[in-house]
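A single structure is presented below for examination.
All protein chains of the complex are present and in place, except for one that has been dropped.
For chain A:
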Amino acid sequence: MAIEIEKPSSVRLSKVAISKTHGEDSPYFAGWKAYDENPYDEIHNQSGVIQMGLAENQVSFDLLEKYLEEHHEVSSSGKGAPGFRENALFQDYHGLKSFRQAMANFMEQIRGGKAKFDPDRIVLTAGATAANELLTFILADPGDALLVPTPYYPGFDRDLRWRTGVKIVPIHCNSSNNFQITPEALEAAYQSAESMDLKVRGILITNPSNPLGSTIQSSVLNDILDFAVHKNIHLVSDEIYSGSTFSPSEFVSIAEILRNRNYKDAERVHIVYSLSKDLGLPGFRVGTIYSYNDDVVTTARRMSSFTLISSQTQHLLACMLSNHEFTQNYIKTNRERLNKRYDMIIQGLKKAGIECLKGNAGLFCWMNLSPLLNEPTRQGELELWNIILNQVKLNISPGSSCHCSEPGWFRVCFANMSEQTLRVALQRIHKFMEQRKVCSVNQ
């Protein structure tokens, strides 16, 4: 007689694998899905969803393509057989020296020469995503905390917390002072962490800010650094949008602040950079950590084994970024075009009666729709977001997914589409706002 034995459930996966800390259930990602299912196309799908939730820079590709056309030996095996072979074998976690040199130069150019970078302090990683996670592994133990100003990039919830076991404690910023970080807010966040028995290991700022689209002022950077020194913690400055400031003079890097202080207290400061936003190459996976701390550099280099940049890509970009004429022109032209796009969207939104935070950088603007909320709550914001996604057919990112403490703000990307598509998007917003006016008048 057969005995039925209940099959025990399959062996458990790790806590990390089954947790939701990857954050993909957030509306930030849900909006992308809606776009994927019904993507707008100028010709084939004019009623589709326009993707305004993806911070990509597509305004300057022609410059890159032109460079490659004129220098096609760079992406061919034309350099001769030994070139490809050496490249294919190169897996040294120090990274191609020529590439690190080129990155250092590029970063200096972006900062108008106001800061100097030593190529030997550059650690290469497969994207800023990897750089931020790696730094967290190095600077904090599981259960420790990093302070991050709100609103912040939704991906940080995954990048800083998921596999590291580190917690994020928000530094609350609000519209009363244009979401600037204040010493009071810093202190409040620190106290909050302490009250939860969390050891604070550092502060992570994004400058220029995602999602605000604005640079952090020099005085504020000084305050933040002073705070870090006072509490004896680290400061990570994610500067991946530094080349996307509309006017070069408006961006102040933490590197500059340190230079002005003769590099006193520099060993607690680390900068994250990437080519995904400024050069528009997210697919190539190029990120860097720049640290003034020797131990961090050594450890980060070893850890970068888990996330090295393809040597093929390092080679291509080393050539491109070593071309001074190309980079000068690129940086300048890219800034101008982004500025133009920004003006276009701001004007368009203004005409529709919508205000935005004054921005000066990035690939997006921080839009204020709080007057439109049914109720000044997160729920109210999500309801509005749903309407915009499903009726207006625009995917924009709700402030709550960026942990903004004030409901009603939305991040709207403008650099990942053609000018024509942006016009269509603005028309739709205009129409939507008109309809709402009519509705409220009729009530």
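Everything below uses one rule, namely that a residue touches a chain if its C-beta (ideal position, glycine included) is under 8 Å from a C-beta of that chain, and two chains touch if they have at least 3 such contacts; residues count from 1.
Keep in mind that, in the parts below, contacts and distances are computed from a predicted model.
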Quiz item: Which of the following names does UniProt give to the chain that is not shown: "Transmembrane channel-like protein 2", "1-aminocyclopropane-1-carboxylate synthase", "AP complex subunit sigma" or "Low temperature viability protein"?
Solution: "1-aminocyclopropane-1-carboxylate synthase"
Exercise. Check each of A:A30, A:M52, A:I110 or A:A126 against the chain that is not shown and name the one that touches it.
Key: A:A126
Quiz prompt | Positions on chain A contacted by the hidden chain, ascending | solution = 7-8, 10-11, 13-18, 22, 24, 56, 58, 61, 64-65, 68-69, 72, 75-77, 81, 84-85, 87-91, 126-127, 129-130, 133, 137-142, 144, 158-159, 162-163, 165, 201-202, 232-234, 267-268, 276, 280-285, 295-296, 299, 302-303, 305-313, 316
